[in-house]
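Report on the following structure.
For this depiction, one protein chain was excluded, whereas all remaining protein chains were kept in their positions.
Showing chain A:
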Amino acid sequence: MAFKLASSPHLSTKAQTRGLMFKVMLCALPGVLAQCYFFGWGTLIQIALAIAIAVATEAAVLKLRARPVGKTISDNSAALTGLLIGVAIPALAPWWIAAIGVVFAILVVKQLYGGLGNNIFNPAMAAYVMLLISFPVQMTTWVAPSGAALNDIGLMQSLSIIFQGADAEQILAYRAGIDGVTMATPLDAVKTGLSTGLTLDEILTKASFSDGFGIGWAAINLAYLAGGLVMLKLKLIRWQISTAILASLFVCASIGYLLSPDTHMGPLMHLFSGATMLAAFFIATDPVTAATSTRGRLIFGALIGLLVYLIRSFGGYPDAFAFAVLLANLCAPFIDYYVKPRAYGHRASR
């Protein structure tokens, strides 16, 4: 067995926030591209809009707070928040949805608490929850994914719908599936289906589930999963949170599915629909608002998985990652306090 020896100088590059955030954004690219493929130009427009407003708001607030503007802006954290919000809101939502959400995220959730590193809540998710509570109609109006959609939307059309608004009929036309019936997101369809007394098998016979998981959403989740694995490989994030989320969601969903397969979604469907992969790899792993100890991260992730399962299955909203992440953010300092390793020599019991 040979020990590898490296001679001096032992140079190493220092990881900086700026590069880290930029790499995270790059890793989100496959997911973003998949989303663009299925939901059209709207996604890209929303992302561009959200990033622009995020950077502008951050600059304005920093100026007000008399902090160095250029240096802080270039850490890319505002841009990442913008990207996450742009991805999370429906592709054809009116422009002011993105604007209000991003300003709330940067101004209230992040800068009022003291800027990057001091915020308690994940800015993107807090903004998403705010938007979802304030504008439930706009925030749940997803267009039909391409491949299942009746009408395709071009770039100019997307622009005009986002910036000038569209009447209800137009929106309805873009939400129509091949069979002409308005399509909901898979999680939404399951939730409404179950509430009207259908069994899961009956719901899954609808056109939007022709590939078993809901057209588009499974592929988008796979793309985010790929990006997430790259992040793990590059050591941009630690494995504990993501793994714990997916494992706990899988276990909870399996138990529910085994107990009552007619009224509960299967575990794979939980993992590959909605925002699961995006949230597990890109949102919950935010180093500022997540738990920071190793065991703490595991508990933090498991808590998110459990909450997501509970809210998706028994709550009022079809998807639950934003709520789960915020609730877990609240618990993070508490979790870290109790899993602190005992200093050597102290008594075992506290």
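Everything below uses one rule, namely that a contact is a pair of C-beta atoms (placed from the backbone, for glycine too) under 8 Å apart; a residue touches a chain by one contact, two chains touch by 3 or more; residues count from 1.
Keep in mind that, in the parts below, contacts and distances are computed from a predicted model.
Remark: of the listed names "Sugar ABC transporter permease", "cytochrome-c oxidase", "Xanthine dehydrogenase family protein molybdopterin-binding subunit" or "Ion-translocating oxidoreductase complex subunit E", the one matching the undisplayed chain in UniProt is "Ion-translocating oxidoreductase complex subunit E".
In the complete complex, the residue from A:Ile133, A:Leu155, A:Leu234 or A:Leu330 that touches the missing chain is A:Ile133. Remark: the omitted chain is touched by one listed residue; of A:Leu33, A:Ala60 or A:Val108 this is A:Val108. Taking the complete complex into account, residues 108, 130, 133-138 of chain A touch the chain not shown.
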